[in-house]
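A protein chain is absent from this complex, but the other protein chains hold their places.
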Amino acid sequence: MDKKVGVGLIGAGFIGSIHADSFKKIHDADILAVMSPPPGEAQKFAEKHQIPNHFTDLDQMLALEEIDMVIIGAPNHLHCEICLKAAEAGKHIVVEKPLCINLNEADRMIEACKKAGVKLMYAEELCFTPKYVRLKELLDEGALGKPVLLKQSEKHDGPHAPHFWDVERSGGGVTMDMGCHAFQFFRWLNGNNPVKSVYAQMSTTVHTGKTRGDDNGIIILEFENGVTALAEESWTKPGGMDDRAEIHGTEGVAYADVLQGNSIQTYSNKGVGYAVEKAGNTVGWSYTMFEENWNYGFPQEMEHFVDCVKNNKEPLVTGEDGRAVMEIVFAAYESAGTGRKVKLPFRSSAAKPYDLWKR
Amino acid sequence: MDKKVGVGLIGAGFIGSIHADSFKKIHDADILAVMSPPPGEAQKFAEKHQIPNHFTDLDQMLALEEIDMVIIGAPNHLHCEICLKAAEAGKHIVVEKPLCINLNEADRMIEACKKAGVKLMYAEELCFTPKYVRLKELLDEGALGKPVLLKQSEKHDGPHAPHFWDVERSGGGVTMDMGCHAFQFFRWLNGNNPVKSVYAQMSTTVHTGKTRGDDNGIIILEFENGVTALAEESWTKPGGMDDRAEIHGTEGVAYADVLQGNSIQTYSNKGVGYAVEKAGNTVGWSYTMFEENWNYGFPQEMEHFVDCVKNNKEPLVTGEDGRAVMEIVFAAYESAGTGRKVKLPFRSSAAKPYDLWKR
Amino acid sequence: MDKKVGVGLIGAGFIGSIHADSFKKIHDADILAVMSPPPGEAQKFAEKHQIPNHFTDLDQMLALEEIDMVIIGAPNHLHCEICLKAAEAGKHIVVEKPLCINLNEADRMIEACKKAGVKLMYAEELCFTPKYVRLKELLDEGALGKPVLLKQSEKHDGPHAPHFWDVERSGGGVTMDMGCHAFQFFRWLNGNNPVKSVYAQMSTTVHTGKTRGDDNGIIILEFENGVTALAEESWTKPGGMDDRAEIHGTEGVAYADVLQGNSIQTYSNKGVGYAVEKAGNTVGWSYTMFEENWNYGFPQEMEHFVDCVKNNKEPLVTGEDGRAVMEIVFAAYESAGTGRKVKLPFRSSAAKPYDLWKR
Partner (left out) sequence: MDKKVGVGLIGAGFIGSIHADSFKKIHDADILAVMSPPPGEAQKFAEKHQIPNHFTDLDQMLALEEIDMVIIGAPNHLHCEICLKAAEAGKHIVVEKPLCINLNEADRMIEACKKAGVKLMYAEELCFTPKYVRLKELLDEGALGKPVLLKQSEKHDGPHAPHFWDVERSGGGVTMDMGCHAFQFFRWLNGNNPVKSVYAQMSTTVHTGKTRGDDNGIIILEFENGVTALAEESWTKPGGMDDRAEIHGTEGVAYADVLQGNSIQTYSNKGVGYAVEKAGNTVGWSYTMFEENWNYGFPQEMEHFVDCVKNNKEPLVTGEDGRAVMEIVFAAYESAGTGRKVKLPFRSSAAKPYDLWKR
């Protein structure tokens, strides 16, 4: 592709803003349009981010010929439908995590993109988070020996938008929403070795009035190469977003903390304007973060996807990866429902993971 | 009791040294004797620690009238037999963790001590570790709200003495040896609320040539009051002993790291004489600990037990606690063997926990 | 001395409470009396700490024969007079830092104690702070090579009692009050090598309405063996007491943080009852300390002084050390007044250090 990659954003919420900010640093692409159904939302977003076109209707945006690639930042239950339409319109597709809400949808998305000859790229930013990229390098260079235990944890006090709390739209709670990060992170660290079994412990502890979904989850994966992985996810941890990982190997151990571990330690009698996502109280001590998007790897991720489209490269994270993650998510909810370790491959016709937990 | 409490040490190994050092700070007790069967070991130990009597035979030591209390620091499989003899001899008894190697033994020990009218005290030092005592105070004062998730982890690169590696003598691997710390710690933090279920993931990863036991374990407990607890144990982590805990509550979260979190950050081109237990390489950066025994709470624990004997008080941690921990350990090995969450109460006639894992 | 050492406390304020708490752990001594002039204060203190005698008059307390040793925890300008009386009464003497308010007083105190045959012990607890004791061991064992730079810093947001703010009674501000800790700490680390020169930068920044004294000070010492030492002191730092030290040597470097570096990292929506001395706001993140007295080394220090009295040993820190510290303090204020490095030995007839700064 000689020209810059034309990008269309689908969704104008929290993650949409991150996408828009990320593209400001990418020279080989321009955001040409944003689409969001609620009246006025896309327009306001377009004005704020100086995007030339805005739509409330997906088909209208997909009709724009200069759009080469769309990014789906919509509620989970809409991913599949949007993806199928975009594929049909011949657009390359980036899907925010999780890929969709069931395995049948995942299969249809992968199939549709293959048929349409467009790329299906799965937006797992942890594979681009600079500190985690370094962590993987430490593993790959042998400094830690062979991996024994992988850990990753994401914890905050609950998501932004209402659709996360509604399992009909989200498919599940925190294990679905943030466990999916950990699962792809583990697969990536472990060279896509197949997962052998999944065990999950879930509970709804603090937000019982707000959701039927799990607000805390602990998930244990066993890989075929003998590696164990431990994911911890929470929507009930106060004090700011937490995102950390560990690799325990036969010859070493490494601890990486993306947020608190990169921040300024601050005490303020007046409070800090902004410290970190979901910081809570900032009067007194807080951990003040800088350049969050960069430290998460969002611009790097989008730059990679643009490069894949522009230069016809294979993405680092694909629809197949997103599907594999979804299989683990289903197995996790099955495990939480049965109290048993669930062996993979696991196939379920459930409409969404949550249905396997509280039957 | 008007006089000082007379103490007899059973065992002259690593933990015996900690006991001897701890008693040097306790004014209401004197160590009067040490017993260890290997020829010369007790004598050498007695000389080093200026203990007036030493024995290779238990009965001879128990015959000393001035001994009021014995401390069992022997391999796990000997705890029960020693305890029964000591009870019969009318001595108060402190048993190092774990209490014994099966539930039948536990019952007999409790029964024997009751019958003999002596105290059976269970040496879980985490209930006396100053930083963890403070952690419990934070929970009890309400600063963290109601607990949602408790975590504790102990990791190092493998134990000192050969009997730990031999499951016939130890009863199990790292989940038995160090999981028992976490289990009693959780029970104590959670006000002895009953455990509802146990799930365990175990593996033998690095020390396959050395032991059949688990060298890594992850254990999840569910309590009846809805609290989840996560224990992580390892005998494969290089870089020095790790002992840390977290409380995640509805109103707060607290992180406590007993060793690295209290240490001096040191860089040395020459290496440090001693940094911390099992420190590994100390050329370059290391975390140099101070007053380890005090920071673990060993002298405080023994002072408490002496006070219980001298002033006829109820110990903070009893044989019944040790038995409850053993029940969790059995359930953990059953779970690792079956891949299922195991409900409590759990009764097993297995001779040792390990037998439930690899059948 | 066959019996327990009988102790008399002089002063019932903040430091007096620390003394009383510290002695609860010391078996070879009993606090027999407390003296404080304000009506009712000593009585209340005695009741709280179960001390058998209380006085508002010093002479009456000194008349108690069973008192072997007194501890002076009074405002600085009273140290000398109290010391002279106590020496005359034949009591061994512990003086809280700083020793007194001028060099003439220091000489008279040392002389009087020598003449009376009583010990003059200088209470610099940093020489007993367990983490700093470990730091000195690292230096002494050679792990850090030869020292190049020593650093120590104490910072909080201002002292408890009014007399600290009044330079007539205190003799000076933060450099006098907390710099004296650093100066003795450096001398101790550096094997009492003589100080060659002193430079000081002082300012009154935040508490201008409350004191004429310095509320921030930076002091640089040069030792004859070439070591440089840097002290930083502040009465304006919010967020809780800070006490940390560093040794930079030819072969290594070590960082020790006594408070934040030993604490529990806590987030609370409700606030923590007590986190650390002068913690400020504890809603949100705070650093929750445990066993502060022990971690500062107060009981260890008093135990040492009791041992010196009971067994007629030479104290680790003496009146001569306190005088040497006072000489450095005078040189520091002279330097702040002149903008020049001041060479030692330095003799001044000024009534108090402060007079040399703002003339």
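Per-chain residue numbering starts at 1, and chain names A, B and C are given in the order in which the chains are listed.
Operating definition for what follows: contacts are C-beta pairs under 8 Å (C-beta built on N, C-alpha and C of every residue); 3 or more make two chains touch, one makes a residue touch a chain.
It should be emphasised that the depicted structure is a prediction, and the values quoted were computed from it without experimental measurement.
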Residue of B:Y287, B:Y333 or B:F346 in touch with the missing chain, whole complex considered: B:Y287
Residue of A:H19, A:K85, A:K131 or A:R323 in touch with the missing chain, whole complex considered: A:K131
Candidates C:G6, C:G73, C:G158 or C:P238 - the one touching the absent chain: C:P238
Options A:A161, A:V272, A:L316 or A:A351, residue touching the unrepresented chain: A:V272
Contact set of chain C toward the excluded chain (per top definition): 148-149, 197, 199, 201, 203, 205-206, 216, 218, 220, 222, 226, 228, 230, 232, 234, 236-239, 248, 250-253, 339-341
Residue ranges of chain B at the interface with the undisplayed chain: 238-239, 267, 269, 280-287
Absent-chain interface as seen on chain A, which is shown: 27, 130-131, 133-135, 138, 141-145, 251-256, 261-262, 264-273, 288-291, 294
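Assume only the chains that are shown with their structure count from here on.
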Between chain A and its twin chain B, rotation from the CA superposition, multiple of 5 degrees: 180
CA centroid of chain A to CA centroid of chain C, Å: 55
Junction residues of chain C - those touching two or more other chains: 267, 269
